[in-house]
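After the structure tokens below, expect a handful of questions from me.
Every protein chain of the complex appears in place save one, which is left out.
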Amino acid sequence: MTAGPLLSLRNLQVELRVEGGSLPILDGIDLDLAPGKVLALVGESGSGKSVTAQAILRILPRILRIAGGQIRFRPNGSDIDLAALSADGGAIQGIRGRQIAMIFQEPMSSFSPLHTIGNQVGEVLRIHERLSKIEARERTIGLFDRVGIPNPASAVDRYPFEFSGGMRQRAMIAKALSCSPSLLLADEPTTALDVTIQAQILTLMRDLQAELGMGILFITHDLGVVAQMADEVAIMYAGKIVERGPVRAIFKQPLHPYTINLLRAVPRLQDLHRRRALNPIRGSVPSLFEMPAGCAFHPRCEFYMAGRCDAATPELLPVGVNHFVACYRHG
Amino acid sequence: MDDLFDTAAAGGTLIELRDLKVHFPLRKAKFLEKSPGAVRAVDGVSLRIRRGETLGLVGESGSGKTTLGRAVLRAVEPTGGQVLFHRNGNAIDVTALNRRGLRRLWQDMQMIFQDPYASLNPRMSVRDIISEPLVANHLARGKVLEKRVADIAGKCGLATEHLSRYPHAFSGGQRQRIAIARALVLQPEFVVCDEPVSALDVSIQAQILNLLRTLQRELGLTYLFISHDLAAVAYASDRVAVMYLGQIVELATTEELYYRPKHPYTEALMAAIPAADPETQMRPAPLAGERPDPAAPPPGCRFQTRCPYADAQCRSEPPPLIELAPGHFAACHHTARLRLRGALQQEDAPAAAEFLLLE
Partner (left out) sequence: MTSPAIILRPRSAKLRRPDVATQWQLIWRRFRRHRLALTGVVIIALLVIMGLFAEILAPYGPSERNPRYVSGPPMMLHMFDAEGGFHFRPFVYGRKIVRDSVTLRPMAVVDESVRWPVAFFVRGQEYSFWGLFRTEIHLFGTEAGFVHLFGTDDIGRDVFSRNLFAARISLSVGLIGVAVAFVLGTVIGGIAGYFGGLVDNLIMRLIEFIRSVPTLPLWLALSAALPRDWSALQVYVAITLILALIGWTWLARTVRSKLLALREEEFVMAARLSGCSDARIIGRHLLPSFASYLIVDLTISFPEILLAETALSFLGLGLREPVESWGVMLYAAQNIRAIAHMPWLLIPGLFVILAVLAFNFAGDGLRDAADPYAK
């Protein structure tokens, strides 16, 4: 297999244009995703996790723009900097849907209500592999079967509104995987689903990933999903990565105060019998217009050191095997 | 359903639901048609909520839990059954109240909604939002009004300078605080919390859950806590009811339900939650298929289409909700014979049992 990572973000910066200037949304992101692995990108609202995925595929809304950094994508030995491509150009269009695919949170709004599901899923094949309509339809039926949609031959001719949420998500997965991409971006794919359906979808995704050997950037805020799906985890806060490492290390030895607090603040069933009180993180995520100086987490941090934490933003530094933290308590 | 009597309970019954039904007709009845099909969102729910407790109500989409919460308050009109509100020794039939009676009732029963972005009028200041119930009911004016608003806002963690701002200036958690302050300014006894933390960030959920708990102690509130998030419900509730397709399938104390469930659906729900522990192996998805159409539920037990233990009896006879152990109710023909697996094991809980299916 290829030695280097499949996807490398280096100092990625994305800014938001407002009246009178711009504000940083992503403040220098560094990430590596190895081929065939699942990297979970964890964060709450305002962390910038969805923006990261949009930046990779160059589908940022017009008020956002990439202000610096690199997005290196290395499928099968080639090496492309996606940040340097034109957002409307043929190069990125050839990559979208073929080598990098994306699935979204709301399957209802990801499909056009005016076309059949089969039409929309087959569209990817017609564009990238130049299949005819009939060939695309046959392949789509096969894909539907693979993702567990019952009666695929008739499902192909149905409209999105005839499907339940779980079925639409399966169809979206089928569409994403139709050209066997090497990288899948999954933006909260199960957040809007019932927990029993979520279990089905997560099982499906893990099976398909093992089968196709693709890398997955899995964006979520649900720590349970992270624990079950991810090989590596990156925690984001206010546009920066604050901790990154293998999933066991993050859960067993969290180092960044935000990570520690996050794990303590989430109600978990295994703590039920211990009647453990929840310890919320006081305060709230800072608004873009009132971003704290230095480490963005310092106003909410129980280990705040005046003069240090508010002076300069801490760097993401290695503290163990593949484990990185951006905190002045550790290097 | 008198088998739902609370025995030696701390508080008496505050709210009683008797065979409550909410059916939404699919379309208007055609000429000479008896009645068209209907979505049976709530289909015969009987329940007692005790004074001072938090009763959790869990279910997935289509279970009818949100509709049930709204029907208790008559924010949505029930199509059958009764809701009784016990106040000062009298049982008030909520379902029979006229408009004026309802407005009076809503000073004692209130609701907190899921979406803090949608439940606040974006064009009213926070002060106006919180004081509106007092103003609309002509209960307070001037200085008295100011004081009551400031009091409840403070209890909900809002500062004085927040009162003159508008909802869009606040984060989701803070907006939910505003919504809670509005619901509590009338000092109600009973509050329906409809997914109060589902739309919030996980670290903020804890703040709001703790706030709700504190307010319950301080103000002597009774909650109906509706959620699809099993962990949040476990944290917040004393007892939990599980709904599936418009009916209660299990009701028990939180610990009993989560560790020793007696209904296969509850077992499946517990098994489906991804454990926040990378050491735990993820089990294969416990339930195949999807829920049936609420307008056309299957005959017999409604869970039979997905239940791994279903048999011929399940397909023909609907199981009644019966008390299997004190305070623990379940609606399943085979519950006595099944050994169902709960969420996780307590150290001194019975050892993990495989589920046995007896012929």
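A and B label the chains in the order they appear, each numbered from 1.
Please note the rule applied: a residue touches a chain if its C-beta (ideal position, glycine included) is under 8 Å from a C-beta of that chain, and two chains touch if they have at least 3 such contacts.
The model shown is predicted, which means the values in this text are computed figures rather than measured ones.
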Which displayed chains the unshown chain touches: A, B
Selected residue (touches chain absent from view) among B:Pro78, B:Pro133 or B:Pro261: B:Pro133
Touch criterion as defined above, residue of B:Pro122, B:Pro284 or B:Pro299 at the omitted chain: B:Pro122
Selected from B:Leu17, B:Val39 or B:Met111 as touching the chain missing from the view: B:Met111
Chain A residues touching the omitted chain (full complex): 18-21, 23, 287, 289-294, 299, 302, 304, 306, 310
Chain B, residues in touch with the chain not shown (by the definition above): 70, 73, 75, 103, 106-107, 110-111, 113-115, 118-124, 132-133, 136-137, 165-166, 168-169, 179, 182, 186
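The criterion applied here is as follows: only the chains that are shown with their structure count from here on.
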Chain A-chain B separation of Cα centroids, rounded to whole Å: 32
Of chain B, residues touching chain A in the complex: 60-61, 171-174, 201-207, 209-210, 228, 230-232, 234-235, 254-255, 258-259, 268-280, 282, 284-288, 290, 343-344, 346-347
Contact footprint of chain B on chain A as seen in their complex: 44-45, 164-167, 194-200, 202-203, 206, 221-230, 247-248, 251, 261-263, 265-270, 272-273, 277-282, 284-285, 287
